[in-house]
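A single protein chain has been removed from this complex, and every other one stays in its place.
Read from first to last, the chains carry the letters A, B and C; within each, the first residue is number 1.
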Amino acid sequence: MRVAPTGADRPATNLEAVGAGRLEAFSDGVIAVAITLLVLQIAVPTHLHDHSLAHALLTNWSHYAAYVVSFMTIGIIWINHHAMISRLRQVDHSILLLNLFLLMTIAVLPFATDLIATYLREPAGQSIAACIYAASFLVMSVAFGTLNRHILMRREHLLGKRLPLPERRQILRVSVVGTIPYVAAAGLAFVSAYVTVAICAGVAVYYALPAASRRALVE
Amino acid sequence: MRVAPTGADRPATNLEAVGAGRLEAFSDGVIAVAITLLVLQIAVPTHLHDHSLAHALLTNWSHYAAYVVSFMTIGIIWINHHAMISRLRQVDHSILLLNLFLLMTIAVLPFATDLIATYLREPAGQSIAACIYAASFLVMSVAFGTLNRHILMRREHLLGKRLPLPERRQILRVSVVGTIPYVAAAGLAFVSAYVTVAICAGVAVYYALPAASRRALVE
Amino acid sequence: MRVAPTGADRPATNLEAVGAGRLEAFSDGVIAVAITLLVLQIAVPTHLHDHSLAHALLTNWSHYAAYVVSFMTIGIIWINHHAMISRLRQVDHSILLLNLFLLMTIAVLPFATDLIATYLREPAGQSIAACIYAASFLVMSVAFGTLNRHILMRREHLLGKRLPLPERRQILRVSVVGTIPYVAAAGLAFVSAYVTVAICAGVAVYYALPAASRRALVE
Partner (left out) sequence: MRVAPTGADRPATNLEAVGAGRLEAFSDGVIAVAITLLVLQIAVPTHLHDHSLAHALLTNWSHYAAYVVSFMTIGIIWINHHAMISRLRQVDHSILLLNLFLLMTIAVLPFATDLIATYLREPAGQSIAACIYAASFLVMSVAFGTLNRHILMRREHLLGKRLPLPERRQILRVSVVGTIPYVAAAGLAFVSAYVTVAICAGVAVYYALPAASRRALVE
């Protein structure tokens, strides 16, 4: 039996049970705010000195680049988050908490984005900023994979529809594979911060591809 | 068969399918945050020097004007976005991604609004700021039209109700017509930034008219 | 027939029709963001000079006062907004636009709140800041009454349940009465800014009273 995610399934006495619908609504809210706050790191130039506004705006290119990479990455995590939660008919305390941790790793991304945007062009700090940027995505990715594994392997009785073990393993494999490029991106930050940002952008582009093309690349 | 947009239609195993309802909820969230963040570009005067507060507030008139134009424009795109998505009973990966791109063009508007508000009164930078402001609306408008075309022409099997081709073409024509004033506004920025803002305001007023009056004007 | 506000009633081809549910969801989003952004006007003291942090925090009292008054006022407008929209089974273009205008008057309140909080203690600017603060509430209140009148008098065919004319008139009378104190508060700003803020606070307290006590006071 599928349970409508609108909360119609709310038990009146069980403090621990939350319909998957309200978990989705709250998660959507946090992700929507985080993705929209990204714009605050793009500042309007206030002192032009002897330069034109066009010049001052072009100088800020790293803020636009970081904006696009982070926006697409958070957008894709939102798509994947929906797919993950939609398999559940109900959630328990452990899922709520792991999801809260995942949301925290997403909500912190406006800071990491501001950091890389500010220091990408600065010789001093470039590497550490890039490493933290990639590491933020890595932590988010690991938090996602941990929650996904918990749901599929330890809370399979909460799934809306029983999934055969090979299918669940296949879903998790895709989750795990997604973390590998971020490990590389964080490590390569000390070689070149630009390579780090390029890898993070590449991951976003990869997940933007149609599913068929992606499967062909991974398997 | 119409599918309730509350997610009751969620398939448990298909990573790609998202009920139109959750797409709407997330889009509503991003648009609501973006439209409300617009207020942050209106700063309270902190140094009055020898002037009165009234004088200092009046000096900031461009921030209020830009606020109203952007608020109405985002509000109207929200109305149109609802109309577009409400035709769908389900969404696929391609729709999710084109919608994500559309949301990015909306979420960036608080920056473009701050930019034109800050430079509209400055001889240096006035034209480029106005051009970027109109171009932001243009990109948003093109992103909207692209998604609308994709839904109506390439994903007609996902529509809740089959629409005859002439009707779909008519809907798209309206979308395309909406981009023309922004092209003009961006181009005229180098003649007068005020003309650019006036055109953008005019588009918002036009879409605020009742549908009957609008059709009479366009056709 | 009552229509579920979840959008299950979405017509697939009518560009103008929006289920009351999605209007509520978007309005809730804007109001929730605006009410939460109010906190941004309360700054952490950064330069203590020779004073203690306690002293610096107490000096900021006007920011806390303005926060509480604005938070309660927006909270009450949210409650009233729900009551207004819940009478509708469907909304049309005119309702969408008047609602959008109402949302704009709410979304601008974080600015008005910051303004009065900053200037309430300053001899220069105190009156004009208080006048704008009360005027902001007045405009919001008028926007609310205008939309309410439009719904009850001109769009009665969109109501979920037919209401007898005297009852509709009674609802509107309450709306109109709510604007009077703000007119007084705006006018009295030039006598005393404190009186203005006290009246705005009083309106919030009045609406926080149980309905029975309120009716006893007004009628």
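Observations
Heads up, the rule we're going with is that contacts are C-beta pairs under 8 Å (C-beta built on N, C-alpha and C of every residue); 3 or more make two chains touch, one makes a residue touch a chain.
Given the structure is predicted, the values throughout are model-derived calculations rather than measurements.
Within the whole complex, the absent chain has one touching residue among A:115, A:171 or A:199, and that is A:115. Within the full complex, the residue among A:29, A:75, A:145 or A:178 touching the omitted chain is A:29. Taking the complete complex into account, residues 6-8, 10-13, 15-16, 18, 22, 25-26, 29-30, 32-34, 37, 40, 93-94, 96-97, 100, 103-104, 107-108, 110-111, 114-115, 118-119, 124-125, 128-129, 132 of subunit A touch the chain not shown.
Although one chain is not drawn, its touching partners on subunit C can still be listed: residues 2, 4-6, 21, 24-25, 28-29, 31-33, 35-40, 42, 44, 46, 48, 52-54, 57, 67-68, 71-72, 75-76, 78-80, 82-83, 86-87, 159-161, 163, 167, 171, 208, 210-211.
Everything that follows uses one rule, which is that only the chains that are shown with their structure count from here on.
The angle of the rotation carrying subunit B onto subunit C, fitted on C-alpha atoms and rounded to the nearest 5, is 90°.
Taking the mean of the C-alpha atoms as each chain's centre, subunit B and subunit C sit 25 Å apart.
We define each chain's centre as the mean of its Cα atoms; on that basis subunit A and subunit C are separated by 35 Å.
Among all residues of subunit B, those that touch two or more other chains are 6, 25, 29, 32-33, 37, 40.
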